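Selected chains from the complex are presented in situ; the others are not included.
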């Protein structure tokens, strides 16, 4: 962990997300967040969690604020999760279909951002395939504008990392006793990177990553994680296993040429799950390829917490929105 | 009617839409709804109707609830009608563009539904071309989640059937005195099937269906309806005539090869309308092909109630939403 936080000091996204007093103004990466900061976000998120069948939590933390969703990559799931989180905190929400709009007209992304900022849309949620874009934008917006990263290339998906941590914490409160496995296409996964950041800072006992050889990240990444090429060995004794979505186009260029062989060599099946602790939980960020990276009966089984992750996702996004707005207000009052 | 209700007992959609106490939890089909149930829905809808120029009715029946629109087939008209109905009852509404989202990514429809359910979107409005999908989904969702069918293949469009019944009832309150004609592509029409179900259960004196021979449904369907191949004969003495939208691709494979000949042999013209009762009303579910299934001057004429149908559509959807939520709450309180 010492290693990680040293490196965080050099991460441009980690620096770009804090105001001059060190408060979080944006959320671009979990890199550099302290254990206390993560815990406070998880505690507030837990406060917003409701049981299935109960009405969702609501308050007016974002009353008067305007949230804009800018998804340059399509994602119904994450976009709706942020939209509901913002609505339930009393914000106005506008959705911009960025595929069909300004980029087509040749406007720069920064000009689109300046336009939204000038419309008093002061919370901008963005997803983009370009690494570094959220940090670049965060450096240019006004001091009262917040950038929330909803997925950045293969690098960062901070609210996903938080919801994974929250889901694991609901299973076992003490991270220092937990062994967690992330399995699949680690190399290309922003989900894996953000989960690694969250779980390492929260002090998980052991974090394992398992991937086919050519989907394993370079040695400099995922510091402190134990690496496995064999999924069966990796599963032994874990408290939680997170299966990652595998993309067909990635398989084509890997040693594992098709879905059936991926399932055979790396799919999370109930047999493999028997190698984990008896009460181990199974996570997946969705959308799932059933019977490719995860067996259908495991996805629907009693150890699956996949739907609970979705519920936690809205709660985590509410917590992040409320925290970021509170930080901006604090800064404003101190001016 | 006895025949119909006996058959309803075997309709899987009719059974799937009720909870264990027999309350409507979903609205998938009008099949199996009693006359009292239909009348209660129409009465509540009438309560929500406002005159043109007045502000629309609003209340907080759905406050705290989240409604998701899942339209796998495009339909601006019905989607907006449901969206306004839900908003005016105080719900949060999210729209999912299902063409461009999860199905593209290979997620199953059921996983999309589970995801929305986990986000506390407890009222799901769906349109899809696949027969049986709403009933299948209704059998899988949690007890507090409601599925509203906004159009299912050629089979069912229950809120359309209700708005047609309401529009006819506003013209003449006593169904037992009414002769109603549905004219056009009956075979492929979910509008015709839902109207037939509503009007038959409400005890209409006579229901006529008129269609070109190859657009007439098989003999087992539309029990109790009188069948006509000749539109002029069918029009004689009716109190209300509903023209159905004809789709160009259907004509290509029928005896009526083009729009001009369809209009000549089956279009609702003012001459043909003179065969009906002097005060007969004309309905159309929209969007209209003017001067194909309906003459433009009839559509805009004094006997047209087409715009009133649209107004009634929002009111009916408010009534359905408020009723379904009330049923879920009743069930919850009795647990």
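What to note about this one:
By letter and in written order, the chains are A and B; residue numbering begins at 1 in each of them.
Just so we're on the same page, contacts are C-beta pairs under 8 Å (C-beta built on N, C-alpha and C of every residue); 3 or more make two chains touch, one makes a residue touch a chain.
If you're wondering where the values come from, they're calculated on a predicted model, not measured in any experiment.
Count of copies in the whole complex in this file: 3, from one repeated sequence with 2 chains shown in place.
Just so it is clear, only the chains that are shown with their structure count from here on.
Put simply, chain A has to spin 120° for its C-alpha atoms to lie on chain B, with the angle rounded to a multiple of 5.
If each chain is reduced to the centroid of its CA atoms, chain A and chain B end up 41 Å from each other.
Residues 50, 52-56, 58, 74-77, 80-81, 83-84, 87-88, 286-290, 307-311, 313-314 of chain A are the ones that touch chain B when the two sit in their complex.
Partner chain A is touched in their complex by these residues of chain B: 64-66, 68, 92, 94, 96-98, 100-102, 104-108, 111-112, 114-121, 142-144, 332.
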